[in-house]
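The structure follows.
Every protein chain of the complex appears in place save one, which is left out.
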Amino acid sequence: MGKLYDELCKDYRFKEGLHTCINCGTCTAICPAAEFYKYDPRKILDTIQRKDEAAIEALLKSDTIWYCGECMSCVTRCPRKNGAGLVIMALRNLSAKLGYFTYSEKGRQLYPLTKALNYNVLNLGYCVHPSTFVFEDHPESGPVFKWVLEHKEDVYARLGANFGKEGPGALRKIPQEDLDELKAIYDETGATERIETVEKYSLAKAEEMGMTPDEYLKYTFTHCSKGHFNNE
Amino acid sequence: MDFGFSLSPSSAIDLDKVDLSLYRRLEQTVPDIRNCIACGSCSATCMAADYSGMSVRKLILNLQRGADVKKMLSCCMLCGKCTMVCPRGINTRKLILDVCRYYSDEKV
Amino acid sequence: MIYQGKQKIWSDYQKEIPDNHWFYVRSCIRQSFFPASEGHFVKIVRDLLGKDLYETPHHTTCGGIAYHSDTIPQETAMTIVARQFSLMKEAGYKNLVTSCITSFGNYTEILETWREFPELETRIREHLWKACRREFDKPEYVAHASDVVYKLRNEIAEKAKFRLVNHETGEPLRIVEHIGCHYSKMFPHKGVGGAEYPCVLSGMVESWGGKVIDYPERRHCCGFGFRQYLVKANRGYSVSNTHKKFESMEPFHPDLIITNCPGCPYFLDRWQYVISEQTGKTYGQNGHGIPALTYEELAGLVLGYDPWDLGLQIHQVGPEPLLDKMGIAYDPARKYLGLDEKDIMKPGLPTVLKCC
Partner (left out) sequence: MKESVVIIGGGIAGLEAASQLLALGLSPVIVEKSDHLGGHVAEWYRLFPDLSPAQELVSRLVSSASGARIYLETEISRINALKDGYSATLNNGDVLFCKAVLVCTGFHLFDAAKKEEYGYGIYDRVITNRDLEHWFGGLEDARIPDNPRAVGFVHCVGSRDVKAGNTQCSKVCCMTAIKQAIELKEKFPEAEVYCFYMDLRLFGKKYEDFYISAQRDYGIHFIRGRVSEVSEDIDGRLLVKAEDTLSGKPLKVRLDLLVLMAGMVCSPQTGRIASMVRADVDDDGFLRSRDNIYSIVESGRKGIFFAGACTGTKTVPETVAEARAAALSAFRYIKEKA
């Protein structure tokens, strides 16, 4: 057994997600990603169960592992109790840890995701929050939500939310003492370190690509090359 | 309005919609084509496979799924090794030639 | 379709749902996009039906979206959840109710993983102690808020002012259900009705007079896919999956879609707008879309709450055709008003999709 495979084996999601794969394809048949992307979860499980280090490393550096939407539809159908989606989570975790995610376009998106989501969690106590939801980044949220964002205070007050205020209720302000606890959890459980790792590798990649951190952030958030989708 | 992304067509094979005209024609001229068991002996022995992705197994599969096979065929050297190794005795060489003929007829 | 066949399966997946004393944790997405849904859940359960539902201002996100976007390690997600358990213990509750499906899946998966790997639970207890000086008990029950509404569906039906029936023809409304993937796909026995034919939403629909429509892509994901929506470059995946669902349900002419995941109604709503802008196609009648509602909104309509109090104005697909069918009176002039009739202007209109 090789080093990468051993690392994967330490991940509980891997332990739960890969027993033995029979290559039947029930996962791929209903996978939302397989229908549009060049993606076949069956092949990923088969590659890993071969324990071929070079193939695993190639996967960790590839776009392939970032196509999954973690809907876990595959888990319901596998006759061998595998979960391709769980294995993907373990692969992504390892790719992030080793900095391999910067080798692929879809992997590099971990930078904007890490920045935005963890900012929200640590500063607001929410994963998603209207105060950091920028319409220009979300034109699909529609004219109605453009209006909501322009009149946040009024609309949320009209809808009975406790927007930005103390006490319980929707969109309440989460007390600083609780945010401090979240930060302490991040420090204790490796999330802070993960954020730093992603930042370090991403900034090195940005430099290599000749971009400032902001340009890189915007580029990785918006850029989609041809070739990911099956019809391309 | 440009949203920065767009709909992608499904790549799932829809058996109700595949065009089998070429396959149906070949079933007449090379009836053995139906007997393929996808064992891959042909691809394993193919001289062009390593360099070009040529594979009679995939050729037959693509024909059954109505997919394009032109590109793959251009690399075949008609050496006939695949015919020798096929456990189901498919006349793969004739199959390839007939496919080529179909495409050249089409051009005319 | 053989209805009795489904009933047989439902009987195999009858989940135990406690009937009172819940500790409520909110959803990041539902608060942002459907704040009135959570408000009405509390109102219906607590005020109307007189149950005990407790919320502490100290609870936070469960971190589920950050976790499923692969930006935090598994142990971080587990410790955040352990902290919520600790708050529940402090408040003296044992029944956890989550507003979010991602959270529900997250809580369920964590408890199952701990059951299988007890050493991991021990480690999380250490983490939580070191980070927050907190201890926790595991909940006795974890339910999704839709489980609670399912449980209370007949009580709601008794107090209903409207039924899911076309008031002119008397025909039941044709309703499509969409279950969040993380509700029961991972652990079929944790969802009412299992994973293949969940009845948590169909049970509400039937109890309130509607007719559930099954269509081929019923079980397919809405296409959120976490990073596949959150990163702009990937949204082609997200909209393509919703598109697939709409193409599949179109011939059935549904009157509305009911959902239990907070993200799904947002996507099923907004992607109709995007599809209409990009392809010119709409899926409802006369250029309208098909309203995609939360179960709280639907319960609210049935109970006779004002559509604009329920927040139906912040859907991109206009609810008016549905309200007309149900015979629910509404004041178009008040649709976009703020508190105390305050004028806060109106949203712009889409190019294609008819909104009122």
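Letters A, B and C mark the chains as written, and numbering starts fresh at 1 in each.
Here is the rule we go by: contacts are C-beta pairs under 8 Å (C-beta built on N, C-alpha and C of every residue); 3 or more make two chains touch, one makes a residue touch a chain.
This one's a predicted model, so the numbers in the text were calculated from it and none came from an experiment.
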Considering the complete assembly, the absent chain touches shown chains A, B, C
Touching residue (missing chain; options C:G194, C:G236, C:P291 or C:G318)
C:G194
Given that one chain is not shown, which residue among C:E112, C:E217 or C:D324 touches it?
C:E217
Would you indicate which residue among B:D2, B:D16 or B:D50 is in contact with the undisplayed chain?
B:D16
In the whole complex, what residues of subunit C lie against the chain that is missing from view?
1-2, 4-6, 8-9, 194-197, 214-219, 251-252
Interface residues of subunit B toward the undisplayed chain are 11-16, 27, 31-32, 34-38, 57, 61-62, 64-65, 67, 88
Where subunit A meets the left-out chain, the residues are 19, 22-31, 34-35, 40, 42-43, 76-81, 230
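The criterion applied here is as follows: only the chains that are shown with their structure count from here on.
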For this assembly, give the contact graph shape among line, ring, star, complete and other.
complete
For subunit A and subunit B, what's the span in angstrom between their mean Cα positions?
38
Centre distance in Å when subunit B and subunit C are each reduced to the mean of their C-alpha atoms:
47
On subunit A, where are the residues touching two or more other chains?
35-36, 140, 222, 224, 229
Residues of subunit B that contact two or more other chains, please.
1, 3-5, 8, 10
For the complex, which residues does subunit A have touching subunit B?
35-36, 139-140, 222, 224, 229-231
Of subunit C, residues touching subunit B in the complex
232-237, 239-240, 243-244, 274-275, 277-279, 351
Touching subunit A in the complex, subunit B uses residues 1, 3-5, 8-12
